[in-house]
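Everything on this sheet refers to the single structure shown next.
Missing here is one protein chain; the remaining ones are kept as they sit in the complex.
For chain A:
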Amino acid sequence: MAIWRSCSLRTSLALGKTSLHAPFRALATAAPSELKKTGLYDFHVSNGAKMVPFAGYSMPLSYGDVGQVASHNHVRTSAGLFDVGHMVQSMFRGSTATAFLEWLTPSSLSSLSPYSSTLSVLLNERGGIIDDTIITKHAEDAFYVVTNAGRRVRDLAWFAERLAEWNAGDAGAKGPVEMELLEDWGLLALQGPEAAAYLQSLTSYDLKTLTFGKSAFVPIEGLNLHVARGGYTGEDGFEISIPPSQTVQVAELLSKAPVQLTGLGARDSLRLEAGMCLYGNDLDEDTSPVEGGLTWVIGKERKESGTFIGAEGVRQHLKDGPPRRRVGFIVEGAPARQGAKIFDPSTKEPLGTVTSGIPSPTLGKNIAMGYVLSGWHKKGTAVEIEVRGKMRTAAVTPMPFVKPKYWRGA
């Protein structure tokens, strides 16, 4: 089970599609005043960050003169710290909280053990993905939920409407559910093979017991912080939630050698190597979790009989098979990026579209993910992908592209 988070990297990916001057323009567009800042904005600037507009926030793309490949490799071989404080953190509480979230998602939350997390999806009435999310169960009546910054407005409106509906109904009469937005809270991701040893040096809590997908309140320098083991890179790592007043202090504590501050650029290449989705690129409201390769997030017992929003559409795809599927590719020659069209090599019929693609720093190959018609999704299937007017040979390749190194216990 992969635990990951996604956030919309649209801005930085948009750098990729036009001429050489696009990067500068993209960096210069939205005026800084229109953008929100995380509590670490000044911290980033003082650390030499190149700040870019991203999901409505001014976020670090890179730091100093450390290039994207060097930064990426540092996370794969040592440790990196990411500010993900733009993501939306909230708590859902109430005696019917489990049932409420099982109405909003296809996940089996009643069987999830306390202080465990799962990747999940918020579905619309058609079974399309409103957002992907990490849900952490603290107790039957308390859940910590992280959703994407780029979906903030849509998600918060959706939560508000569904909560009102729930609390006005029979279930709500038994015990209403309340949502608390952890506004301005910090969220830091410490990722990489040296992340655990580094964090262990700052706490008496035995991190060996905190396996992948688990979370705990961990004492760090006199604070008691919510630490979840997992991340968005495929490496072992932690996501640490921090009250607003202590975010800078914790960031300073977690960014000493060998840990390097890591920006959105490396974040995107790391997540793609790990086969993880970026909402807005790889997932959207017209995509069901079955098409999106996320059938595994649907609870076993919920596939047949689950009563969740969008169940009908999801069940249709489960029963008949989805019309298209998200798959990985290795592409020969030029990297295929978002928007590149995929074709049948013999008939040249269109098969689908690439949703994310990069030259992989770890593999030295061009990796991509995208959607193809069912039947073309099997491992090893040869397709052609058009890049700059030329057909490039590509093969359907299982994801993750780089083997995950999660800590699953000694």
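Going forward, a contact is a pair of C-beta atoms (placed from the backbone, for glycine too) under 8 Å apart; a residue touches a chain by one contact, two chains touch by 3 or more; residues count from 1.
Note that in this section contacts and distances are computed from a predicted model.
Chemist: What name does the UniProt record list for the absent chain among "Glycine cleavage system H protein", "AP complex subunit sigma", "Methyltransferase" or "Peptidase C13, legumain asparaginyl peptidase"?
Modeler: When "Glycine cleavage system H protein", "AP complex subunit sigma", "Methyltransferase" or "Peptidase C13, legumain asparaginyl peptidase" are compared with UniProt, the left-out chain turns out to be "Glycine cleavage system H protein".
Chemist: Would you indicate which residue among A:H44, A:R152, A:H226 or A:R337 is in contact with the undisplayed chain?
Modeler: A:R337
Chemist: Going by the contact rule already stated, which one of A:V75, A:V88 or A:I358 would touch the omitted chain in the full complex?
Modeler: A:I358
Chemist: List every residue of chain A that touches the chain not included in the displayed model.
Modeler: Within chain A, the residues that touch the unshown chain are 12, 15-24, 62, 67-70, 72, 265, 268-269, 334-335, 337, 358-359, 361, 366, 388.
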